[in-house]
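Starting off with a structure, shown below.
Heads up, this is only part of the complex; the chains shown haven't been moved.
Note that the chains are named A, B and C in the order they appear, and that numbering of residues resets to 1 at the start of each chain.
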Amino acid sequence: MAGNTFGQSFRITTAGESHGPGNVVIIDGVPPGIPLEVADLMVDLERRRPGQSKIVTQRKEPDEPEILSGVFEGRTTGTSLAILIRNQDQRSRDYGNIKNLYRPGHADYSFDAKYGFRDYRGGGRSSARETTARVAAGAVAKKIFAEAFGGEVIGYVTQVGHIKAEIPAPQEVTLEQVEKLPNGDANIVRCPDLSAGEKMIELIDECRKAGDSIGGAAEVVAKNIPAGLGEPVFDKIKADFAKALFSLPAVLGVEYGIGFGCVTMRGSEHNDIFTATQNADKPHISTKTNRHGGMLGGITTGMPIVLRAAVKPTSSLPIEQPTVTQSGEEATIQTKGRHDPCLLPRFIPMAEAMIAIVLADHWLRWCGQSRSVSVYGTSQGVDVE
Amino acid sequence: MAGNTFGQSFRITTAGESHGPGNVVIIDGVPPGIPLEVADLMVDLERRRPGQSKIVTQRKEPDEPEILSGVFEGRTTGTSLAILIRNQDQRSRDYGNIKNLYRPGHADYSFDAKYGFRDYRGGGRSSARETTARVAAGAVAKKIFAEAFGGEVIGYVTQVGHIKAEIPAPQEVTLEQVEKLPNGDANIVRCPDLSAGEKMIELIDECRKAGDSIGGAAEVVAKNIPAGLGEPVFDKIKADFAKALFSLPAVLGVEYGIGFGCVTMRGSEHNDIFTATQNADKPHISTKTNRHGGMLGGITTGMPIVLRAAVKPTSSLPIEQPTVTQSGEEATIQTKGRHDPCLLPRFIPMAEAMIAIVLADHWLRWCGQSRSVSVYGTSQGVDVE
Amino acid sequence: MAGNTFGQSFRITTAGESHGPGNVVIIDGVPPGIPLEVADLMVDLERRRPGQSKIVTQRKEPDEPEILSGVFEGRTTGTSLAILIRNQDQRSRDYGNIKNLYRPGHADYSFDAKYGFRDYRGGGRSSARETTARVAAGAVAKKIFAEAFGGEVIGYVTQVGHIKAEIPAPQEVTLEQVEKLPNGDANIVRCPDLSAGEKMIELIDECRKAGDSIGGAAEVVAKNIPAGLGEPVFDKIKADFAKALFSLPAVLGVEYGIGFGCVTMRGSEHNDIFTATQNADKPHISTKTNRHGGMLGGITTGMPIVLRAAVKPTSSLPIEQPTVTQSGEEATIQTKGRHDPCLLPRFIPMAEAMIAIVLADHWLRWCGQSRSVSVYGTSQGVDVE
């Protein structure tokens, strides 16, 4: 009811603030028998981690997760899985000076209106620090469907300011391209169009030096997803993806497939035409184009799922901004904490995690717990068939 | 779990297909003591109804709702409220010829993949006919917050094809402007920019004559909404609004406030600056601009809420389109049923309903059932203070 | 939130009052492809129906259900299934005289304390009339698991007042025994111990003549239930069964297996000892005795599930009782409506329905939607394996 739970069959519940002892996620619904260890969680936590490069915040957090429950002898047990990620570089002193001020673009005033007071240290529960818990859960979700049906979720930056990447075939982008340059260095802006990526880095660096920030857009693609996931009415999978992305901080818009581009199209040019290839036993149905982004009627069609999100420029700025105090007096504010000049590079693992969680959730809604058991071949109990 | 329920404290559950006996909604969480009668439901059902004008489908449905429970002596009782809207103009024969074909842009193939078979009459559960139940529930939601805090939700069409309306002040658009022309005639396209509206009607009519359809965009504004609604993490109210709009058929994109426009902005030009006016007892905090669309950190700020949705062109087309059969053979399809050449005019009451439902839900999550009792002043039981 | 929904994967939402237009249930999560028609619902609705015999209320309700959605060409579609049962014999005049009185043993005062006012006609939403919706849903649940794994749920009366039935082998009681006497007449008290049943009928009739009522107990047995249903912590299946039974009107106690008899036992005499029979491929594990009532750790063991409920004597009495008015004045009350002198005979189908709903729910939580598809062999979409 207070909104700290997401999902139904793969259900995550999180707690934790920017400057408290740590962030924790309980995942309810993990099927039994999946190999899982801390290293599986580290990959995406490292991608989300602050301090990776010059274009992200310099806050240092090693982000080492501890699995508190739900894994026995290296495999998930089917019972609730808890992961704790302690905060380490908290520096509460950075925030004391803004205790009574409403930071522009932040939730300070909203929290006061809602709760009557707030944890003012780094945004408390409204800090993007809470996404560590989501990213850890997303790593578990990715592992489930990778094993179950070879599904994969990959995100990347498509735009920073006016600089747009050219991504002719979203479904062909690889994690390798997103993370590494051809020379082996890190692709710090996570844009697979390398020439656009270079310009994005320059622009972000320019904003950073100016004490300012810049917005951008990201695309997430899910591949090898079976047709049939999603529910016909309120839990259309497009609706759950949208809720998942909009639940992330700073997201102001979401679209899938042709998205807002549909506004100016006629039906005859918009509809994707079905086609069939004959397999041994039954036809394989697909569409010739993918303006529908892999979903029709809110249910997956087996085509690649393609989503995009608009991410606003970071609200915290080193330059001075006018604002008011809690009692309504005029004031100015200058954020001295360490903040990303552009949220996009670190937004990628967060967005992937949320899309992965929705996919695992709808897969398990469809298949149940015991199907999952049979996937992993460990059941020795009754035959549920 | 099968996704026919939406909301938590104001929770709607629906059932019904395009060509079954009718559509029904059960609303759980309606506070007791609210005056409610069938006439209250008719206003928006009339706005959603097919056959209103030349630019919408000619299917005739009087859409007369029956309140099955939850109202006694003209007031809501606080127990579950059920509304039944029978289908009347079903004409199943219109659909028999497409039984084995996959209509482009429709959920036919997705349903087969998910369920193994489908009710092929008019899309069954995937038909927009199911939105009658939502619109009826939305009318109840609107009534709740209108009485509780004077809140209002108004939607209108902002774009059809390349024709864009100019709406300089979204918060000033009135229901009167959306529904009526100055001469008293119906504003059949529901665009408050009358000159753009005329061109939209021409374009829609042109598409209709060509056997084609056209996309568009709509904006929904919620006014007089208290600050503090929404939850900090997964149930950010922006996330629930997005889920609500994306759960409607044909929506391919959603944004709020500046939306995708944020991508090219710097923080210094994007942040809305807080300002305060001193009232008798405490300051009233607001922002000078509203790029944040009334929500910060996923919680309302008291500024007008502004959302937009992209709606694809109708998939059903009178002109012939290629497709395949269930067994994968090539075929052509020509939709002979009655369909809207542009979905936007009838999308407005559906979008308003979903936004209203989210607002009522978050209001009741915040205020509980007994608060609502006290709003209407009818409790004679214990004092819960 | 207002508690009109029960279950997760097989989820029912109900609405309706004693004297409104009717009762409706929406069932979310019915697997696709199950043959279903109105006649399937009639069996248990007939068993629940008032006016069946001299020992139950004489209120006449034909209770003919209408399936509003979710069935196409005689099979369930997998989308939400709505059933409407109209009220017919409402006689609101029976209740006008008790409008301002608090009936002893009823929810009149509780409702006023909660809602500030109430629908006083026959108890409104607190009337057992709402169980028609549950019984209809239970019939669907029974059909699901009967087809899926041959499961069966049978209830019967074990005690009325001091008259106790002897039921040496609960798992061997048949529906035939519960419903029919050896001579083909109806077993109107639904007690398979015929000699005790005769005495129960005499006692109930004596209470009826005295203008009084009498309490009793019922037992419900579920057979052919696979091991593995239920969740380890909060959703132990014993906990969900208990919630299901206690959610029925008039239930004051629930126990399973040896129940309250465990209080005086030692562990060495209480524990059921496991035993195994070797099948072709793997051992079949069971227990020699069934004091655990088919559940250990809140999860089914494959042994028969055995539950019992205590049902209080009907609160509405034709004889005069003292009470107070809403404004606290002393008064007397004499119920003139038609009421059961003993609730037990009609409690049986209600209790069976709730147990069936919990079983279908946990089965579908375990197996998901697509497993169910494969059970019924109708999927022609993707192979989910």
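As a convention for this text, contacts are C-beta pairs under 8 Å (C-beta built on N, C-alpha and C of every residue); 3 or more make two chains touch, one makes a residue touch a chain.
Predicted, not measured: the structure shown is a model, and the values here were computed from it.
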item: Complete-assembly copy number [criterion: all chains share one sequence; 3 shown]; value: 4
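Rule of thumb we're sticking to: only the chains that are shown with their structure count from here on.
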item: Chain nearest the global centroid, as defined over all protein CA atoms shown; value: B
item: Mean-CA-position distance for subunit B and subunit A (Å); value: 27
item: Separation of mean Cα positions, subunit C and subunit A [Å, integer]; value: 44
item: Distance between the centres, which are taken as Cα means, of subunit C and subunit B, whole angstrom; value: 38
item: Touching two or more other chains - residues of subunit A; value: 1, 8-9, 226-228, 232-233, 282, 302, 365-366
item: Residues of subunit C that touch subunit B when the two form their complex; value: 1-5, 8-9, 11, 13-17, 20-24, 26, 28-30, 32-33, 66-70, 72, 75, 77-82, 84, 112-119, 121, 124-125, 326, 364, 369, 373, 376, 378-382
item: Subunit A-touching residues of subunit C, taken from the complex the two chains share; value: 1, 8-9, 79-80, 226-228, 232-233, 282, 302, 364-371, 374-375, 380-382, 384-385
item: Residues on subunit B engaged by subunit A in the complex (per definition of touch); value: 1-6, 8-9, 14, 102, 104-107, 109-111, 113-114, 125-126, 130, 159, 161-162, 207, 212-217, 226-236, 238-247, 249, 251-268, 270-278, 282-285, 292-293, 295-302, 310-317, 319, 321-324, 327-330, 365-366
